[in-house]
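Shown here: the complex without one of its protein chains, the others still in place.
Chain lettering (A and B) follows the sequence in which the chains are written, and residue indices restart at 1 in each chain.
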Amino acid sequence: MKRQWVFLTLLLVLALLIAGCAGSGTTQVTTTGTTKATTGTTATTTATAAPALYPWHEPGVVLTLVRNTDVDITRAGITTYADAPGFKAWQEQTGISINITETADDTALKLYLASGDLPDIIVATRTFYTGGQLKMAEDGLAIPLTDQLADLAPDFWQFINADSIYYDSLKQADGEIYCFQGFFLKDSPYRSWRGMMIRQDFLDKVSLSPPTTIDDFTAVLRAFKNTLGIEIPLIAFSSNFPRMLSDGNLTAAFGLPTSIGYQVDGTYHFGAYEPAYKDALTYLNMLYNEGLLDKNFAVTDEPTAQSSVMEGKSGAIYAAASRILNMTSAVNDGVFKLTGLPPFTKNKGDVAISGMTDPVMVSTASWISEDCKNVPAACAFLNYLYTDEGNMLYNFGIEGESYTYVNGKPTFTELMTKNPDGYSLDPMIRKYGILNFSGVQDLAMSAQRFPLQEQIHAYAAWSSHTADKYTIINNAILAQYINEEATLWTDIDTYINEMRAKFISGQEPLSNFDAYLTTLKTMGMDRLIEIRQLSLDAARGK
Amino acid sequence: MNSLRKNSIQMDGPGYRVFAGINTLFLIAAILATAYPVYFVIIASFSDPRAMNANYGLMLLPKLPLSLRAYRIVLSHPLVLTSYRNTLVILFGGLAVNLSLTSLGAYFLTLRGSMWRRPIAMLILFTMYFSGGLVPMYLNVRSLGLMDSLWALILPGAISTYNMLVMRSSFAAVPDSLVEAAKLDGASHFRILSTVMLPLTGAMMAVMVLYYGVAHWNAWFDASIYIQTTTKYPLQLVLRQLLILGQNADFEASTDMGDAAQMSELIKYALIVVSTVPILLLYPFLQRFFVKGVMVGALKG
Partner (left out) sequence: MSKQILYAPLGRPLPIWQRVTRDFRQYAGAYVMLIPVLAFYFLFCYKPMFGALIAFKNFSPRQGIWGSAWASSYGFGHFLSFFRSYFFGRLLRNTIVISFAGIILGFPVPIIFALMINEVKNRTFKKSVQTISYMPHFISLVVVCAMIRLFVAEDGFITQIMKIFGYPGTQNMLNIPGAFVPIYVLSGIWQNTGWNCIIYLAALAAIDVELYEAARIDGANRWKQTLHVTLPGLAGTIVLLLILRIGQLMSVGHEKIILLYNDFIMERADVISSYVFRRGLVNGDWSFSTAVGLFNSAINFTLVVLANKLSNKTSGMGIW
């Protein structure tokens, strides 16, 4: 009896698996690799025609596009991008219609792209795809654009050639450009949107000016504690705390650009593996021992950190610019004021060697897939946001509705700033403008998003550094090392984080720093650096 | 029947009364402990946003002045009402499919005499632990033509093997004598299931309604990968996206006008209230099925 049911079970299993395999065979993905983008012929037509790309010369072109739903715009009263006035205007002004499909998040997007025909245009976070843009090209999600941009997307081409930083950021390890990319202007202060801030009213009470050197900062914190009796002079919420080191705002004072990866003239370094890192840890350990640093730095959550500052239990906080507005308007007593501090230096008068700064690339990028049968139209559509009119649409929206010219300067209308339905400015900008796609962020637009002078001042303070010298522009790891790098990095990152907490709190004496370096070596740190160096070389075209 | 129970109480001595007293006290403590988080969420959602942000900590009373702004923002969101409707459709449609299929399967698993029972049971149990994973599941649903359809949210989860095993054990607990009696009356398997098993396992069926119901109500992941039209999103997906939005105010140079950012904490609480109040009402409604004595008289009759 026993054998009988085992036999029957196995028979059933076999039957099911065979059926399953056979059945799923028909659902298997067949990549459509046959349609390659047309290049030569169309390029010449646009070259000979006068460069009036818009409205597009072929009537009735419809392209398909996929991107994630922007939940932001739902706060402005619409449910889908297709209904957004800005997006509609984009289509009208270019003469190209778009059929948009929206996925819920990155996982859904990746699955959507996993099978079936690809849409013409894919819009997503630049790094959303495992394996990076080269993998996307291999899988048919992106076509190389370098040779075609000059003819098919002249404005975009002109922009990225204006400064090597733009071009180099885009270029992949094989030298090709695959995406249309949103950018900050290189000198935009809004790239640095997080840093140290301090309660100006407390500084006034102890008659000190905003510190710029690390020693001045220590003096201020001590004054806060001893003179004003502030419990926790320096605080940050648990995710922001390590960023004091990884952004570089603190490490700059010790000659270290950052606690994570950086490059010096093409040679890769990892901050937490460098001797100078010990100095930064020693400093924080000193703050901890003197009671100047939040003892719960690993646990404190954001509401706790902020209310600590607002209630006067803390004097300095490391946080994002938007928090300045949050906290000031929450307290709203006319006295509470926050001042942003530039990244710290060793000596007075120096400019910090680094500080928090976003890459020039904004997170959104657009690709044209292999299945696109009308590449010139797609390029033209995406190029539009880089023209002067397109740039206005991208940043400000529709003239007369969302912005008007006041004294020659484009200014948001009251519909945007004091919306009768109670919608806030940010989602409105996304509804009328096209911020979630790829364009260049206008400084004048950004300035209008910040009502408080302190915010503008903070951005200025936080961008006074020379981090661009050390930043690694293109982080992509070469395809053949991806798995190895991931294994090494996950473990090494965990270890570095744990040891950082232990060193700072004194659970691990700093005299053991060398033992820590040795352990990292054992874990394969040198191999990790080697892989990243090779990837860096490839990205720079070596 | 009640008089019988009263008699048994009187038969127990003062020792039992002491026990009953301690029991009650303990349960009151349990209520207080478990009620607090719910209480906190409710009062937080009505509190004044400024005060909430400025003073974060244990709260016993809402921070005045009371404010309905969080609710207004949540409920005026264009997708919230449509998503409520979608979730209700999924709930009722889903429950119908769940209960029918699960009962059929559970009944079969009680048939000791069937020679296919054991092999099939093994196969079913196997699926509880081994599955293809996310990508094959997705491709499968896609190949069945279910993309962007609410059916994609009902069919792939039609039977929870765990639930089916629980239902099986309650079917198996029905006395053999009753089943035999029905068979002697010439009942088919279907009639045995519908006239003997189901009526006698009312409490367990209520639990199934609760388990499946809550699962449908709370589900968001499947919707995120299969549904592309925002007006078809179920409730939890919409709420989750709003919640993440609030937390993402850190990224980019995002700068909500002070208000919206202050509201994000409150909105979080209002969202929880809005999304859980309806389902919380389900259990008290189901409690009426948790009665003893449904079987009394079945044998005698």
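The rule we apply is simple: contacts are C-beta pairs under 8 Å (C-beta built on N, C-alpha and C of every residue); 3 or more make two chains touch, one makes a residue touch a chain.
Keep in mind that this is a model prediction, so the values were computed, not measured.
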| item | value |
| --- | --- |
| Hidden partner chain, touching residue among B:114, B:195 or B:231 | B:114 |
| Residue touching the undisplayed chain, where the options are B:51, B:104, B:147 or B:198 | B:104 |
| Contacts of chain A with the absent chain, listed as residue ranges | 16-17, 19-21, 23-24, 28-29, 31, 106, 110-111, 113-115, 128-131, 135, 138-141, 238, 295-296, 298-299, 301, 303-304, 482-484, 486-487, 489-491, 493-495, 497-498, 500-502, 505, 507, 523 |
| Chain B, residues in touch with the chain not shown (by the definition above) | 1, 4, 7-9, 11-13, 16, 19-20, 23-24, 26-27, 30-31, 33-35, 37-38, 40-41, 57-58, 100-101, 104-105, 107-116, 118, 120-121, 123-137, 139-140, 144, 155-156, 158-159, 162, 165-166, 168-170, 172-173, 176, 179, 188-190, 193, 201, 203-204, 206-207, 210, 214, 243, 268-269, 272, 276, 279-280, 283-284, 287, 289-293, 295-296 |
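Throughout what follows, only the chains that are shown with their structure count from here on.
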| item | value |
| --- | --- |
| Between chain A and chain B, centroid-to-centroid distance (C-alpha), Å | 38 |
| Interface residues, chain A side, partner chain B - complex | 4-5, 8-9, 11-13, 16, 24, 26-27, 29, 69, 71-72, 74-75, 77-80, 101-105, 107-108, 111-112, 114-116, 190, 193, 303-304, 306-307, 310-311, 320-322, 325-332, 358, 362-363, 422, 424-426, 446, 449-451, 455 |
| Touch list for chain B against partner chain A, complex | 50, 53-57, 73, 77-79, 115-116, 118-120, 122-123, 126, 134-136, 138-140, 142-143, 223-225, 227-231, 233, 237, 241-242, 244-245, 249-262, 265 |
